[in-house]
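A short write-up of the structure that comes next.
As you look at this complex, bear in mind that one protein chain is not there, while each of the others sits in place.
Our next item is chain A:
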Amino acid sequence: MQASLPKSAPENAAVMHFATAESCLEINDFSLAYAGVPALQGLSLQVPRHRVTAFIGPSGCGKSTLLRAINRLHDLNESVTLSGNIQLEGRDIHAPQLNVAELRRRVGMVFQNPNPFPMSIYENVAFGLRLQGRMLKRKRDDTVEWALQSAALWEEVKDRLYRSAWTLSGGQQQRLVIARTLAVQPDVLLLDEPASALDPISTLKIEELIRNLKSQLTLVLVTHNMQQAARVSDYTAFLQGGELVEYGPTDSVFTNPRLQRTENYITGRMA
């Protein structure tokens, strides 16, 4: 079932053609409705592996809904109906035999507002590890340190690992949440406006982190901030009214959009 796309061309994201990247997530004719009101209509797109893909669009365009659908967070809401499919590495994520908890371990998610658990910094990062069963303390300690280093937080918290996570600043909390997600070694990291509640310095740190992380995993970023999308993403999908309007390499979407609607939105000419 593995999507048969050609192996990637030489590592040069700026000039690499879209179709040459291997896809990690495939969304096929996906529609979603809340209590009969459609939120996403017939979306199809492929998210390339080890790249940053940004979803942009006006409020209510469905970009967050799509992100949450990839993590099956809509399961808890009984009024949601779906059609079409989403495939992770070629497997339908809505398949009945699929373990939702396992899917969510492989697809990590970071939310708009930092949501560290009310426990120590160490325990926050170890939370996902503990869910996976017993593990030698030594190995767990190493994994926690590795995750915190990957999230560029280790130097700031290594002396207070056992203090409450709620004593951290907003930016640190968001990086802690990213570390917590990284600790379970997901294949995909979904970021839902991860920097919109943070100050500019913290935002820059998060963006740098996102760029660094793509060597390890596939990232999908939802953002309201055009510059952010342009700065960190390799591919950009523009959504409007629950439909995919334009999708392509970030450079071409921002500098040479194919559609007038995209250009209007990107240049801020849309009401």
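In this text, contacts are C-beta pairs under 8 Å (C-beta built on N, C-alpha and C of every residue); 3 or more make two chains touch, one makes a residue touch a chain; residues count from 1.
Here is the rule we use: contacts and distances are computed from a predicted model.
Name of the non-displayed chain as stated in its UniProt record, restricted to "4Fe-4S ferredoxin", "Phosphate transport system permease protein PstA", "Cytochrome bc1 complex cytochrome b subunit" or "Adenosinetriphosphatase": "Phosphate transport system permease protein PstA". Considering the full assembly, A:167 is the residue among A:44, A:81 or A:167 that touches the omitted chain. Only one of A:101, A:135 or A:259 touches the chain withheld from this view, namely A:101.
Shown as candidates are A:23, A:65, A:87 or A:120; the residue that touches the absent chain is A:120.
Touch with the hidden chain on the side of chain A covers residues 71, 73, 78, 100-102, 104-105, 108-109, 111, 113, 115-120, 127-128, 131-132, 163-167, 177, 180-181, 184.
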